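Inspection log for the structure reproduced underneath, given as structure tokens.
Shown here: the complex without one of its protein chains, the others still in place.
The chains carry the letters A and B, assigned in the order they are written, with residues numbered from 1 in each.
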Amino acid sequence: MDLLGQILINGILLGGLYAVMALGLALVWGVLNIVNLAHGAFIMLGAYVSWYLYTYASIDPFLGLPITAVVMFAVGYAVQRGLLNLIIRAPMFNTLLITFGLEVVLTYLAQLAFSADFRTINPAYAGNSIALGPVVLPVARLLAFGVAIVLTVGMWLFLLHTRLGRAIRATAQNLVAARLYGVEPRHLYAMTFGIGIALAGMAGGLYGTVSQINPYIGAALTAKSFAISIIGGLDNPLGVIVGGLFLGILESLTALYVGSTYADVASFGVLVLVLIVRPNGLLGKAA
Amino acid sequence: MKALRIALTLAALAVLAAVPWFGSDVLIQFGINALLLAVLAQGWNIIGGYTGYASFGNSVFYGLGSYGVAIAMVQWQLPFGVGLVFGVALAAAFAVLLGVPVLRLRGHYFAIATLALAQVMTAIVSNVKLAGRNIGLVLPPLNNDPLFYELSLGLLVLATLTIFWLTRSRFGFGLIAIRENEEGAAVMGVNTTLYKTLAFALSGIFSALAGGIHAYWVTFIDPESAFDISLNVKMIIMAVFGGPGTILGPVVGAFSLSAISEFLSSEITSLAGLFFGVVIVAAVVLMPRGLADMLRRFRKMGWRYFAENIRTHRL
Partner (left out) sequence: MTAILEIQHVTRRFSGLVAVDDVNFILQRGEILGVIGPNGAGKTTLVSLISGTLTPSSGDILFEGRSLAGVHAYRRARLGIGRTFQIMRPFPGLSVLDNVAVGALFGRGGGQVQLAQAREQARAQLDFVGLGRNVDQRADELGSPSRKRLELAKALAMQPKVLLCDEVMAGLNLVEIEEVIAVIQKVRDAGISVLVIEHVIKAIKSLSDRLLVLHHGEKIADGEPGSVLANQAVIEAYLGKRRT
């Protein structure tokens, strides 16, 4: 019973991290209709940025998240404005293909720049845990969970209650109307994508504190982020929390009762099932 | 003009077939890789180019074909031919069982679903004892590169002839109709579910055959290499670069991109993968309809062709 409780806690903590991983993807997809197959590569880059800040400037990974965010925002803005913007009005397949290619490019560039070695971000307190009754909460994971929830809820509030957030949603729904309101669409698209990538970068920073990073983690993280977004549903910004928690708990339980190598099988199996049975996700409308 | 085109194609075919006699070992090996990639591109062409369902996970079939041959030969001591048939059967079964639900998804959801399936196969196969788990299997060695070369060439010819037949058959017409307007096709009598699944299975069968030949040739497979996800990148970009929905486009794309990649990687090794990524990005922006379209329109429009493509698609 205690073990089950621990597994559930692990799942929930993991779920928080999953939520923020998928947040940027869901934002860009739901709002800009850009399906970014390179999302995981940006998470990977963010992780490396955090690692550099920690290793060469001794900046704590959690406190350094804003810096990572700013750097990745700039990257995202540039990528959208300079590249993705050129194919926005092309068929969706072109977006899939170009981001697919981008993922390859980013992975190889990372391999050249950072070498293929595994790295971790290991602040001194990372190994500690807090005991809470029968369960143990690893500090790093707990902090990651906390930041993740803050970011996710913050993004939701941002989209619903700030001027910029509303402008982003308006542009997504009606490009012409947005223009009439004085919004410059290219700038707005680039800003939105920049925010999405900043979120991915921060997720990477968090990821680096709980797991190893190397240039090749991008593809798996992309797939996982898609699973989270789709399972939770894209219509509601809080969907990623539902999707993240669901998958986090599912994977932890699967690892315990079936075997750790089956965790991925469970996740993607559920993804395929959701796509078939309820493509709008758990929080979305029934198809 | 048509007779000239046929003559040229036959001549090219003859030259290709003769390579094992006058080519170096390195050339033959390059040839095998390029030919198998061309088969993958043609396979993708069937479901992506002609039917309009862009699968991002055809590597699944390649892996199933590889393991089909490996399991048959290593675990059951069956000959290579039987292994190939087994691999094909696995691929076809997979295409039908998972294709029917997944093909109901539109556009990018289908792409994501196939991507997810591809991701998960590595994990599943790593747990199967018969497949050697994540250690993989070692096949009986056969040191006969020219044989593998001719086999690969034969497979490519078969794939290309199949596509040629598609363009002239009722089945192929149905696929194109589905691509152009699926609901319109359905109300005109096309059994879209059946046709899509058949196209998916057909593309999977070719991928499986390529995987089977490759497995026997390299003598060793494990889940990572058999279900290599980067193959999806390659086969799609080769088909799209050469011209999706054309008979020879993917072949041209495969050969040209392989050649350039080979040249680059002989100069700077790890750049081959980077090269493909850059080519995809550039091609999608500058020539989204492939090489065939570019060559045709470039004659009329010159460099403006690229600017036009950007202008119509940018925000």
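Note that contacts are C-beta pairs under 8 Å (C-beta built on N, C-alpha and C of every residue); 3 or more make two chains touch, one makes a residue touch a chain.
Because the structure is a prediction, the values reported are computed rather than measured.
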| item | value |
| --- | --- |
| Contact list for the unshown chain, restricted to visible chains | B |
| Which of B:L78, B:A93, B:I176 or B:I310 contacts the chain that the document leaves out | B:I176 |
| Option touching the unshown chain, where B:A159, B:A185 or B:I280 are the choices | B:A185 |
| Positions on chain B contacted by the hidden chain, ascending | 168-170, 173-174, 176-177, 179-181, 183-192 |
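Convention: only the chains that are shown with their structure count from here on.
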| item | value |
| --- | --- |
| Distance between chain centroids, defined by C-alpha means - chain A, chain B (Å) | 31 |
| Touch list for chain B against partner chain A, complex | 54, 56, 98, 101-102, 104-105, 107-109, 111-113, 115-117, 119-120, 123-124, 126-127, 229-230, 233, 236-237, 240, 270-271, 273-274, 276-281, 284-285, 288, 310, 312-315 |
| Chain A residues touching chain B - in the complex, by the definition given at the top | 35, 37, 83, 85-90, 92-98, 100-109, 111-112, 185-186, 189, 219-220, 223, 226-227, 230, 259, 261-262, 264-265, 268-269, 271-272, 275-276, 279 |
